[in-house]
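Submitted below is the structure of interest, expressed as structure tokens.
Take a look at chain A:
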Amino acid sequence: MNLRDYVPVLVFFAIGLAVGGGLLLASRLVGRRRRSAVKSLPYESGILATGAVRQRFSIDFYLTAMLFIVFDIELAFFYPLAVVLKSVGTAAVVELVLFVAVLGAALAYVWRKGALEWR
Partner candidate 1 sequence: MERADREGRGLSDLRDLIDASCPGAVVDEIESHGELTIEIARERLLEVARFLAAPPAAFRLLSDVACADFPDEPGRFRLAYQLYSLDSGARVRLRVWAGADDPEVDSVVPVWPTANWHEREVYDLMGVRFRGHPDLARIAMPDDWEGHPLRKDYPLGGEEVTFTDAV
Partner candidate 2 sequence: MALIPPPGTPIERAPRTDQSVDWDLKDPELADFVKRGLLMTTVDKISSWAQSSAIWPAGFGLACCAIEMMHMVTPRIDIARFGAELIRASPRQSDLMIVSGRVSQKMAPVLRHIYDQMLEPKWVISMGACASSGGVFNNYALVQGVDKIVPVDVYVPGCPPRPESLVEGIMLLQKKIGSGGQSSSRELWNAQTGKDAA
């Protein structure tokens, strides 16, 4: 497992950066910027916005976000496993089932506790 295998990933990463960065750079160079006080005001359906931008949000948003992260990142671990599944054999499948079972239990607990309901 020498470093050479990772070169395509780097190239892929570089191309991504180039395309993204290039577009942003082009629009900054070619595009015209006309700022005015009215334009920088927050848009609220055509009415002057009110209240501070950094107002205190309800805690439930944070809770929902955390739950989403836990159960979404879980999927990210499946990809590398899928790549090596054939070579590792049944041990990987058992590992996978254990992993999903633990997270399933967590989901069941959260569900019963009612954290998924908004209020």
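On the choice of candidates, all candidates are chains of the complex that A comes from, given by their letters.
Throughout what follows, a residue touches a chain if its C-beta (ideal position, glycine included) is under 8 Å from a C-beta of that chain, and two chains touch if they have at least 3 such contacts; residues count from 1.
All values reported here derive from a predicted model rather than from experimental measurement.
Enquirer: Any idea which of 1 or 2 touches chain A in this complex?
Expert: In this complex, among candidates 1 or 2, chain A touches 2.
Enquirer: Of all residues in chain A, which touch candidate 2 in the complex?
Expert: 30-34, 36, 38-39, 41, 43, 46-48
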